[in-house]
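All protein chains but one are shown in place.
This part shows chain A:
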Amino acid sequence: MALDSSKTTGFKYVGTRPDRPDGLDKVTGRAKFGADAYAPGMLHAAIKRSPHAHARIVKIDTSKAEAMEGVKAVVTRADFATGIEGEFGNILENVMAGEKALYDGHAVAAVAATSALIARDAVKAIEVEYEILPHVTDVDAAMQAGAPVIREGAADSSVPEGLHPNIVRYYESGHGDVEAGFAEADLVIEDHFLTEATHQGYIEPHACLGTLGTDGKGELWCCTQGHWYVQKVCAALLDVETSQLRVTASEIGGGFGGKTTVFIEPVALALSRKANRPVKLVMTRAEVFKASGPTSSTSMDVRIGMKKDGTITAAQGTFRLQGGAFPGAPCEMTAMCAFAPYDLKHVHQVGYDVMTNRPKQAAYRAPGSPMAAFAVESVIDELCNKLGLDPIDTRLKNASREGTRASFGPKWPRIGLVETLEAAKAHPHYSAPLKPGQGRGISCGFWFNHGGETAVSLALSEDGSAQVAVGTPDIGGSRASMALMAAEVLGIPYEDIRVTIADTATLGYNEISHGSRVTYASGLATIKAAEDAVQKLCARAAAKWGIPEDAVYWEDGYAKPSGPNAGEFEPLHIGDITATMGATGGPICGHFEATPEGAGVSFATHIVDAEVDPETGKTSVVRYTVVQDAGKAVHPTYVEGQFQGGAAQGIGWALNEEYIYGEDGRLQNAGFLDYRIPVASDLPMIDTVIVEVPNPGHPFGVRGVGETSICPPLAAIANAVSAAAGVRMRQLPMRPSRILEALESAVDG
């Protein structure tokens, strides 16, 4: 029988657009999100947070809170495991402050009480004595000699000697001789760029319900992108055995990378262990802003040389990423993605991971890449303008292709950048006339994509339907895509497959839903698990017919004899086989466990038209087109949704979203009123073009699509706004006051 279902054309289910299986639940309110769980005897928790950006914790007096009627437990750092170092040590320090509060909003204690109101009041009754320390929240300031040291000894061995202790990681790569390359250029432009931290802005605040007994056995329900990771972290922070803590992922109201780590779950469990009752903990929106993980802010310098014909002769970039009070800002990613779209003889990139008194940054879709693209693609735009070159032709001339040496080292396999540029050029948007006051911007963007540890199991029911258990929370319609891929292999209708996000007790370790890995890796695992089941189905047919297993093949939901030599048998439908499976050998299941390593990178090209009101500096994005390589769009509607979502979030990041810190180091806009995420009326309809250059590393050619879509928008919008306003915008967000200032200094200058 044919076991390998690899194919890139001739699909029956893959590429169609059925309704998502979780759709009805979500539109009717039946879906259960993080805060929708209840347990008998449940307590409500609240967290006491530092109002200071940087302070030594002298004393925490919980006695008044503990004495309050209804308060069942209060925890501080003393209630967590000790001696934990590395990544988990940092998570513990972030989850509950130790000796110092490191940012405005840092947790210092927590309460569990019989009602949410009592818990809130009890938090107010906790008295914390602080010794306020000097703070720093700006990335450039944090690197200067004399800047307050956030934590001594946090730097790793990559950091050259003599740098400020706030610089905790250093990255450098490239090839050729950039100075020689710049000497060959007809024009060299070097500019400085700044971006502010933004938040993923998911609609659902972090929420969980945890139970942990004194016997070390626990149950945790939470809203996360990766419950095995939550399990591992919580077990370590509470010093219990990993397998004894079962974690179930709720439906998720958005994550975008912000739910790939742990903030409140260990606190709920610690409170539960102390109170011996289930504990529910739900963040407020202000807490989400202050104490979850926004992006890095950046300070960047980019220098690019170009010949009159558009050939890039050399490129150099320095990228400084502010990552909050902990190591981990994705400076390597920023540096690696910066020049990835281009075939460069001379290239050099440097990244710095810098600590400040801000919350620990977390992933936000293609962490680090959008900022790099903003700087690099802005300089390319300036070069094209000054040299009178077409921005798409110039990018095509320099584009990375199969066999090109990537800016960060390896040779590119089959990639689809050129195809996205060609599709953008052919799109009617690119040649549509602009109205006065409008400008058009172009940008490319790149993201790696990821595979990661994956386990999937598929069980057939007596009636011939199938249940698929995957371990990657569905953050973008992945249950639909899994069902389509399983349907394709099994040859049964999409509707006959139910896909469940299984809990940690049900499957082997599944890495987080991150790195745009789900449709790729869980998809591959689903295909392999379905193939495993098909092989077993064929074996049952072979046994029934009394012919060898390899004389049976599977087609459209039927086992068939493979040719005249195999014998004349009526094809057996899947339902005919499963109806008797108990008597013919027992349940039929397929499964697959592996760490797939063939994730295919994805490139995109975006076209944006923006209009700027020169009197107020207000920008409207009037037209937007996303062109991106999806490898194979398993469910095109959800692929388009990812493209549009990236563009929408990019519009917010580019125009109005920003973390605003006061002189006192406190966050001034911890709410959706003053943290200006775009509302529906701020967005144009976002056009999409799916390019399909199959990924050889996936049976159906899938590449991840969730992250690349946010790489080009900052630059594409900045290029459009700069064209519309007639001044180059090098700092994000391009809020109205900033545009007016730029216009004014352009007149003065």
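Here is the rule we use: a contact is a pair of C-beta atoms (placed from the backbone, for glycine too) under 8 Å apart; a residue touches a chain by one contact, two chains touch by 3 or more; residues count from 1.
Heads up, the rule we're going with is that contacts and distances are computed from a predicted model.
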| item | value |
| --- | --- |
| Record-based protein name (UniProt) of the chain missing from this complex, from "Benzoylsuccinyl-CoA thiolase", "Electron transfer flavoprotein subunit alpha", "Transport permease protein" or "Xanthine dehydrogenase family protein subunit M" | "Xanthine dehydrogenase family protein subunit M" |
| Of A:9, A:595 or A:616, the one touching the omitted chain in the full complex | A:616 |
| Contacting the left-out chain in the complete assembly, out of A:132, A:660 or A:746 | A:660 |
| In chain A, positions touching the absent partner | 286, 615-618, 655-656, 660, 668-669, 671-674, 676, 678-679, 681-682, 735-737, 740 |
